[in-house]
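One structure follows; several queries about it will come next.
The complex appears here without one of its protein chains, the remainder shown in place.
Let's look at subunit A:
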Amino acid sequence: MTAVHTTDAAVPTNNSSAPRRAAPGGAPRRRGSTFDRLLPYLLLAPALVAILWLIGWPVLSVLVTSFRKLNLRELTRGEVVWTGLDNYTEILGDPAFWVIAVRTVVFTALVVLVSVLAGLLIALLMRQISTGVRIVLQVAMLLAWAMPLLAATTVYQWIFDQQYGILNKTLVKVGFDSFAGYSWFSTGTSTLAVTGLLIVWQAIPFLAFSLYAGAIGIPKDQYEAAGIDGASTWQTFRAVTWPELKPLLLMVTFLSMLWDFKVFTQIWAMRKGGPDGGSTTLPVYQYLEGISKSHFGVAAAVSVVMVALLALLTVQYLRRLVRSQEGEL
């Protein structure tokens, strides 16, 4: 998903330099026939129907389902049993849920922190290096970015393999003999650390590319001015780079939080949330409750908690996005 999402922020503003005339509303003003007046609505109708049906309705439905008792029994019999807030009291009263919720938040925070910071450092590094090296770096990052999630997860499992993995072999070779046959997946924390590394590895390219693009957009004369004033590297960063990059940095941080909080694929494919549920996060928990155990009502309550948290972040993100594009919508 990452690959596509990445352009959410990027491509929409693709046309910021487009001629003003082509902006919306610039169409020839022909107060024409009824057909002409209806045409935009006709063109939008299929998209509208699809969005209301396949996005709008599920959003309502998840809320409604979270107030129902809906296990396999009720589902097969087609019974509608309302339980009020029971599903919520069940999950919120379950200490295991809180362990998973806290784990998810901490995991998301760490992954976002590391990937955004690394993305920023690489973006700044890219300005300092020769063109040839930069192309090599960009191609390398493109390879990481393009690899399908499942392929990447499989490769990481192989690299971290207990017996024949190249990592353990290398560690032994350079003298850390204790890593012979070391299992990276024996605890939840260690499993999540490997999964986190995988996510960070695939997340950095987008972040670095975006921030690099933002960084080269900063006017050169500002740096020249800083140079004349005798500013040190750190001072230049504080006074010039940071304020210019901050809005963009905030945007990509919000996007990263939204994406990383929802991660299911890599965690599930790595060890199915194990060992012993030690790497289970909220999306995995939702899947286990809902699909594996057929506790649809309880799982829907988990989903609603997730949606609520994501909605908070999304509102923040969209407010910034709309503000940054004012006049172009």
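Keep this in mind: a residue touches a chain if its C-beta (ideal position, glycine included) is under 8 Å from a C-beta of that chain, and two chains touch if they have at least 3 such contacts; residues count from 1.
By our rule, contacts and distances are computed from a predicted model.
A.B. asks: One chain of this complex is not shown here; going by its UniProt record, which of these names is it: "Glutamyl-tRNA(Gln) amidotransferase subunit A", "NitT/TauT family transport system ATP-binding protein", "Carbohydrate ABC transporter membrane protein 2 (CUT1 family)" or "FIST-like protein"?
C.D. replies: Matching the unshown chain against "Glutamyl-tRNA(Gln) amidotransferase subunit A", "NitT/TauT family transport system ATP-binding protein", "Carbohydrate ABC transporter membrane protein 2 (CUT1 family)" or "FIST-like protein" yields "Carbohydrate ABC transporter membrane protein 2 (CUT1 family)".
A.B. asks: Looking at A:81, A:110, A:147 or A:225, which makes contact with the chain not pictured?
C.D. replies: The one listed residue touching the chain not shown is A:147.
A.B. asks: Just name the one of A:83, A:222, A:236 or A:324 that touches the chain not displayed here.
C.D. replies: A:324
A.B. asks: Which parts of subunit A face the unshown chain closely enough to count as touching?
C.D. replies: Touching the missing chain: residues 1, 3-19, 21-29, 37, 39-41, 43-44, 46-48, 50-51, 54-55, 57-59, 61-62, 65, 75, 122, 125-126, 128-130, 133-134, 136-156, 158-159, 161, 164, 166, 169-170, 173, 201, 204-206, 209-211, 213-214, 216-217, 244-245, 247-248, 258, 262, 264-265, 268-269, 283, 286-287, 290-291, 296, 299-300, 303, 306-307, 310, 314, 317-318, 321-322, 324-325, 329.
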